[in-house]
Structure formats: structure tokens, C-alpha cells
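Only one protein chain is missing; all other protein chains are in place.
And then subunit A:
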């Protein structure tokens, strides 16, 4: 009997496929998310748009809130640790959370090094905006990936950019010759063996979800259409006018992302989605996606 194997950690993410993972800030919100059909919840103190508004340093969620969330739902509970913050991750592991998100949404604790994730029993998800980042995170031990997008903006454009870029880069790698692969590994700054895997299978070895900017059912369906395995929704649900309706509608649109009539139907009477931010209005220092490369 072996725990914490790569198959057990990656397999846990496989079970989330086609699902929606929702940010929640309290036990009460976690119940709403579960009742709406979320496949997991992400416990955090503030959703990204509030982090953006509040400024200052954003840290791991209070363990008390994490425990309260774990108590009230039977679906998996994830929580965020700061990039490079080994101890926050160990604390979350000791609480028994099911997945850790080493996340650029929080203020990085280390500007160079990510957490060495292999040595943990529980799995990690990490953000990536290109194939280089994606494979570096896998090499460090991430068992699941997600696009970075631009969190807390309600603007899908960055998540689209990241997913398209990663998929386009994978198609290119598939067509490289062996000598070109050695060079490409150097250019991307990734291990040759991982790149060879992409070359042979045309796929990432772990699940890749969309995240960062999903605000409407149509946004979620667009990311599925572009090849995401599932969707994280951060501020999009609990910053909308009617969280319960938005949560249910996004779950349905993710499952039936090719059924446009259904997406139209579930998008009626939702009230206003979260207010969005145009990306060009963000200062360089406000761009979360540029953290942790």
C-alpha cells in the first residue's frame, strides 16, 4: 500500500475533470458551492478581486476558516499557499486539505524558488501561462495545472491567451525533430524528458484547468471549447448579484459547453456578473500573472 504516489496525486485531479472548482470565503459559501454542483471548493480569506482592491500582502487563509469549510462539505477542499512558502503548504497539509494551490494570487514569499512539491503527500496545483512554466511546475511536482489568467478582473482574455499559447506550443513540440527538441528544451528552460513526453503524446501529463477571469457561463464554456479540462471560478461567483444562480449556471455550461441553447437558457435572469477590469488599465505591478515564472 502506497500513499502520495504520482498516480494517486494526479488521479485526484483527473476526478475533477469537466467540473467547476469555486473560491469560497466561508463555510456558508462552501455549502452554496457544493449545492450548486461544484466538484471542489478553494478556501481563501478574500477572493482575488478583493485582494486586488485591498492591496497589501495576501497570505494563506486562516486555518480556522479552512477547517470550518472542511467540516461542512463532503467534496474536496483546496487552499492556497504563497509561491515558495513551504511552511504555509506544510500547515495546509497538516490540516488535511485535499489539494494545495501554490498561487500567484497571493503575494509571493519567494521571488525565485517555488516549493519542492514532490516531497508532499498531498497534491499541488500551479498556474502557468506558457509551456515553459507548465513543465517547470510539473518538474517541481505539481500534479495539476491551471492557466494563470488575470485573477480578479472578470476578464477572460488572459486565460484565453495562456491556454491558446500552451496548446499552440504543444502542437509545435509535436512536430519537432529530435535535435530540435534538445534546443527547444533549452529555450523553454524545461527538462528534455518532459518535453519528449509532449512530443510523443501531444498532451500534458497532468490535468489543465482554466482559471483567472471566468465571470459568466459563456466564459466557462469558451475555456472548455479551447480545451481546458475544467474551470476554476474565483471572484466570478460570490462577487456576482446572485451567487447561487451563477454557480449553478456555470456548472451546467461547463458540462454542456457545446450546447449553446442550454447556455443561453442558463444565462437568463442571472443578474449582473462581477464588474470587470480592462487588462490594459492594470499597472505592471498589479499583474498577478507575472509572479512566479
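Operating definition for what follows: contacts are C-beta pairs under 8 Å (C-beta built on N, C-alpha and C of every residue); 3 or more make two chains touch, one makes a residue touch a chain; residues count from 1.
Note that in this section contacts and distances are computed from a predicted model.
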{"item": "From \"Pyridoxal 5'-phosphate synthase subunit PdxT\", \"Cytochrome bo(3) ubiquinol oxidase subunit 3\", \"NitT/TauT family transport system ATP-binding protein\" or \"Sugar ABC transporter permease\", the hidden chain's UniProt protein name", "value": "\"Pyridoxal 5'-phosphate synthase subunit PdxT\""}
{"item": "Given A:2, A:269 or A:283, the one touching the chain that is not displayed", "value": "A:2"}
{"item": "Touch with the omitted chain, as defined above, among A:48, A:123 or A:273", "value": "A:123"}
{"item": "Residue touching the undisplayed chain, where the options are A:96, A:168, A:189 or A:202", "value": "A:96"}
{"item": "Subunit A, residues in touch with the chain not shown (by the definition above)", "value": "1-5, 7-8, 11-12, 14-19, 34, 37-40, 74-76, 93, 96-99, 121-123, 251-252, 255-256"}
